[in-house]
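Worksheet: one structure, shown below.
On to chain A.
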Amino acid sequence: MDKFEPVIVAFCCHYCAYTAADMAGTQRVQYPPSVKVIRVPCAGKVDAIHIMKALEKGADGVMVGGCLEGDCHFREGNTRAAKRVDYVRKLLDDIGFEGERVEMFTASAGMGERFGQIATEFTEKILLLGPNPVKTATSEAAQRAAS
Partner candidate 1 sequence: MKTESILEKILAAGHLAVTSECGPPRGALPDKVREKAEMLRGSVDGINVTDNQTAMVRMSSLAACIIIRQMGLNPILQMVSRDRNRLAMQSDIIGAYSFGIDTMLCLSGDHPRFGDHPMAANVHDIDSVQMLDMVRTMRDEGKFQGGDKLDGPPKMFIGAAANPFADPFELRVARLAKKVNAGVDFIQTQCIYNLDKFELWMQGVRDRGLDEKVAIMAGITPMKSVGMARYMKNKVPGMDVPDELIKRMAGVPKEKQAEEGIKICVESIQRLKEVKGVRGFHIMAIEWEQKVPEIMERAGLLPRPQV
Partner candidate 2 sequence: MITAERKPMEELIAYLRPFRRILLLGCNECVTVCAAGGRKEVGLLSSALQMRFAKEGKPIEIEEITLERQCDPEYVEELVSRIDQADAVMSMACGCGIQEVARRFQDKPVFPAVNTTFMGASERQGVWAERCQGCGNCVLGVTAGVCPIARCSKQLLNGPCGGSTKGKCEVDPDIDCAWQLIWDRLKALGMTEQYEENIPAKDWRTGRGGGPRKIVREDLA
């Protein structure tokens, strides 16, 4: 039984969350390699379908990072992103997946430490939840086919 190495996609906005991730790197803040950062111009650019596709293709968790409340460079992008994250969480619950696999976070550009902390905590949560049920089912099917 292979050790579970989660794959977590983090959509991070250029102005704040991505810069914070960058800062974490510069400050040598440790965070798990499972978190793959994808830069977007604004958290509001992330639509429900992007989150769903990430999960559909096997990501174990998805984070969406935006600027601190009230500080969005594009005014309301972080608010819209938060609502979409809630929508996807509910959709996941409705199809029998864990809505907790998706989370919104906010940070400011200088918060390298905080980014590291959030990434670590979320990875721990995903470790507890276990692998994406799609992956498990696919591998079980493959095992059955092989035997």
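How were these candidates chosen? In short, all candidates are chains of the complex that A comes from, given by their letters.
Assume a contact is a pair of C-beta atoms (placed from the backbone, for glycine too) under 8 Å apart; a residue touches a chain by one contact, two chains touch by 3 or more; residues count from 1.
What you see is a predicted model, and the numbers here were worked out from it, not measured in a lab.
Every candidate listed belongs to the same complex as chain A; state which one touches it: 1 or 2.
2
Which residues of chain A touch candidate 2 once you look at their complex with the stated criterion?
Within the complex, chain A touches candidate 2 at residues 47-49, 52-53, 55-56, 91, 94-97, 133-134, 136-138, 140-141.
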